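As you look at this complex, bear in mind that one protein chain is not there, while each of the others sits in place.
Then we have chain A:
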Amino acid sequence: MTEAITAEQTGADSPLLARRTSKRWLITAALTTAIVVLPVLSVIILALFPEENIWPHLLDTTLPRYLSTTLQLMAGVAVITLTIGLATAWAVTMCEFPGRKFFEWAMLLPFAVPAYVIAYVYTSLLDYAGPVQTSLREWFGWRNATDYWFPEIRSLEGATLMIGLVLYPYVYLLARAAFLEQSPSLFAVSRSLGHSALSTFFRVVLPIARPAVAVGLSLVLMETLNDFGTVDFFAVQTLTAGLFDTWMNLGNLGGAAQIATTMLAFVVILVTLERYSRRKQQQFAARDNRDPIRRFTMSFPRQLICVAVCALPVIFGFLLPAITLGQYAWEYFDESWNPDFIRNTLNSLFLSGTAALTTLVIGVTLAYSRRLHNTRGMQIMMRLSSLGYAMPGAVLAVGVIVPLAAFDNQVDSVMRDTFGFSSGLLLSGSAFALVFAYTVRFLAVSAGSVESALQKITPSMDMASRSLGHTPGQTLVKVHLPMLRGTLITAALVVFVDVMKELPATLILRPFNFETLATYVYQFASDEQLAHSALPALIIVLAGIVPIILMSKSISGTRSIS
């Protein structure tokens, strides 16, 4: 230990820069990135060798629509998620109103509802043959659709609403964590300088929370870009729908990979623009937990507004779908209650837990390596490692199969040639392949949130720790991780629930006779019988809720509030 101190002291002129002690971080980060980027690379390589050039046909017919629909959908979802996410995060963090403590975690509930499930539920409620319109016709004596106007749920607007309702928690979570981490004195200073609460929110609070909100929003947008279940069900023609059409109907995997690569470029541009726009910004909050947040006390009507703002998304994003599912579950209880339940649930929990942990460890490694080596190369690695999120699950699954199967078959060939026996497939078709796919897909969630939270910790913390003789690793464990607790928990929670709901990659990659709750539900949903699997669908939602409540409580615990 004494030697370490001496070594550090000699290099203390620039404690944040890479020194011998932290080379290991760089190498680990590079290796990890290389592995995680493999599936994305595989897809890009597939894109280089299409069976048939599909672009002339697409350009002539559907591509313009795919593009404009995709852009409209993303813009709409962005507006919905930002509005709901920011308003509710601000309300529960800074305002005092009845039910605030309940809404702190209840705002997250819609997050546990898969988008394809909520789409199904609302369609069955709101379409022409559904109970709402049927009752309206009975009440008012309308005979058919020409007698009245009713919004079409299976439309671009409908899809926007469905997706927005279940994705706003991304923004809410990250914004709330950011609001909690902000020093209340900033707010006080702004008010004392004559700004109103609203103006302070937009001029002080939001700019500081922007890195976190941007991460949340980019997750939302990538999820939206990749949604297939909802847009397919509503026949809304987005790029993803076009991609699957090219793959499954035209049998052109290469063409599909080209569309996927285009979408990737889309996202890269989006993220780069956002980063570019705040390239000169750098804020460090002096984290001082002794200075508690003082919530506003408000007049009764304002309190009511807060309650309404928070309650509506929960009612429409969670309560209504859950009640409908509950009804179905009750009706079809005998059919859907079977002994495979516990096994499927355990499979889901095991996969979600493992993936959340793996993703978190890798995410912290990458984000911290970047803090140690804030070089261009490291920044690029960070971005590369997050690309998996921008790719539709099913395409990514093929990207995962390619390197894993190639590795397995290579090992097998060597074994056959040298030892005369076959090692078969080691990694493909195993739970490893699944966890690998989840990690690649959801690494953006953990790496992104850890990175943005790390940015807010002033470098003087590192300097102090390093000058006291800690290695970068010790600094991470003793200084950063405790400070990041809220963010880490949030990131793990998001990945956990996401994996719980993940469908396309799970379907393609899972081992024989291996069902998760999501794949089990999908079997019925894809046969137009979601009602038969309402019970396991409810369990996905419930299984998502438990960690949501637990973790939300510990996020609040990271900040003392009076």
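Just so we're on the same page, a residue touches a chain if its C-beta (ideal position, glycine included) is under 8 Å from a C-beta of that chain, and two chains touch if they have at least 3 such contacts; residues count from 1.
Keep this in mind: contacts and distances are computed from a predicted model.
Engineer: Any idea which of "F420-non-reducing hydrogenase small subunit", "Fe(3+) ABC transporter substrate-binding protein", "Electron transfer flavoprotein subunit beta" or "L-lactate dehydrogenase complex protein LldF" UniProt assigns to the chain that's been left out?
Structural biologist: From the choices "F420-non-reducing hydrogenase small subunit", "Fe(3+) ABC transporter substrate-binding protein", "Electron transfer flavoprotein subunit beta" or "L-lactate dehydrogenase complex protein LldF", the unshown chain carries the UniProt name "Fe(3+) ABC transporter substrate-binding protein".
Engineer: Per the definition of touch given earlier, which of A:T354, A:S385 or A:S449 contacts the omitted chain?
Structural biologist: Considering the complete complex, A:T354 is the one touching the chain left out.
Engineer: Can you say which of A:E104, A:E181, A:E223 or A:D408 touches the chain missing from this structure?
Structural biologist: A:D408
Engineer: Which is it among A:T33, A:T70, A:T123 or A:T160 that touches the chain not included here?
Structural biologist: Only one of A:T33, A:T70, A:T123 or A:T160 touches the chain omitted from view, namely A:T123.
Engineer: Would you mind spotting which of A:S135, A:S185, A:T297 or A:S526 touches the chain that isn't drawn?
Structural biologist: Result: among the candidates, A:S526 touches the missing chain.
Engineer: Tell me which stretches of chain A touch the chain missing from the display.
Structural biologist: Counting over the whole complex, chain A touches the hidden chain at residues 28, 57, 60-62, 65, 123, 127-129, 133-134, 143-145, 152, 154-155, 232-235, 237, 244-245, 247-251, 253, 331, 354, 358, 361-362, 365, 394, 397-398, 401-402, 405-406, 408-409, 412, 422, 424-433, 435, 504, 507-515, 519, 523-524, 526-528, 531.
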